[in-house]
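Working notes for the structure below.
For this depiction, one protein chain was excluded, whereas all remaining protein chains were kept in their positions.
Right after this comes subunit A.
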Amino acid sequence: MPKDPYAALGLTKTASADEIKKAYRRIARTDHPDLNPDDPLSEARFKDAGRAYDLLKDPDQRRRFDAGEIDASGAEKAPRGYYRDEARRPENPYAQGRAGGNPFNDAFDPDDFFASFGRNRGGGFNRSGFGDRPGEDTQYRLSVPFLDAATGTKTRITLPEGGTLEVAIPEGARDGQILRLRGKGAPGFGAGRRGDAFITLDVTPHPDFERDGDDIVVTLPITIDEAILGGKVPVRTVSGTVNVSVPAGASSGQVLRLKGRGVKGRTGKGDQRVILRIVSPPRIDAALKQFMEGWRADHPYDPRAGKEPV
């Protein structure tokens, strides 16, 4: 049973629209989850007030509620999410870009790094003289297809405010990586230099390839005969198709490693890991069935040995 919306705001039915707004703002100020990102309890406290305000801020809805035409559950909505739930994730482009990049991802000297951690956070207010100020840095997010990020490419993007920008996507670019284009931000003031453009890359997942560090992981379906007899099987890599040697007697889940077929990282190229998956033929014909029945009678084996409950 939903609470009386007036009570949720600490008011009575005679409250004016202005009082309702003030009461809501007073509660929201202390309890809005996005204005109190560190208080896990604020959401529960804010919920009732938010629901009540949603119902009462609209004069028509309020009139209908007062007249008993709708009840307080009329304002019931699917649970909304708050910005802070998403913002807390390390890949939040707003939090990263404005801090000038992730300090953990830059190459650094550990001694120097810890000494300077926490400094350099102010950003953008280094005045070089009266009236001369560098232009503002601009922030963009760019969607990059998986394969373009793996192999690197050049692309020209059209900016939301007009104009274009040439962007070189480095080979092995990671999701969330920030590129800094010096002097491509807003024009400076006076003799100040132009700001920089920060471009956060958003790498689109690929249906077949998955990235794990600098390794590429794929699943390769193979036939029963390929699994039993072994053989060369074509497999896609980010740089084209190659043949992989499936060993005789291969099992599903077995991993083959293609050295140097991953993406370029800080320490050279990663590998491509190929996970085998045995796929039965679409139709089991009489010949196969007969053979298997005969084979089973003479060659029993137990792949579940040691896995079954005693």
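Methods note: a residue touches a chain if its C-beta (ideal position, glycine included) is under 8 Å from a C-beta of that chain, and two chains touch if they have at least 3 such contacts; residues count from 1.
The definition used in the following text is that contacts and distances are computed from a predicted model.
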Query raised in the report: Looking only at the UniProt record of the hidden chain, which name from "Pyridine nucleotide-disulfide oxidoreductase", "Cytochrome bc1 complex Rieske iron-sulfur subunit", "ABC transporter permease" or "Chaperone modulatory protein CbpM" is the right one?
Result: "Chaperone modulatory protein CbpM"
Requested in this report: Just name the one of A:T12, A:S143 or A:S252 that touches the chain not displayed here.
Outcome: A:S143
Query raised in the report: Touching the left-out chain: which of A:R25, A:R63, A:R182 or A:K232?
Result: A:R25
Report task. State which residues belonging to subunit A touch the missing partner chain. Result -> 21, 24-25, 28-29, 32, 34, 37-38, 53, 80-90, 92-99, 102-104, 121, 138-143, 157-161, 202, 204-205
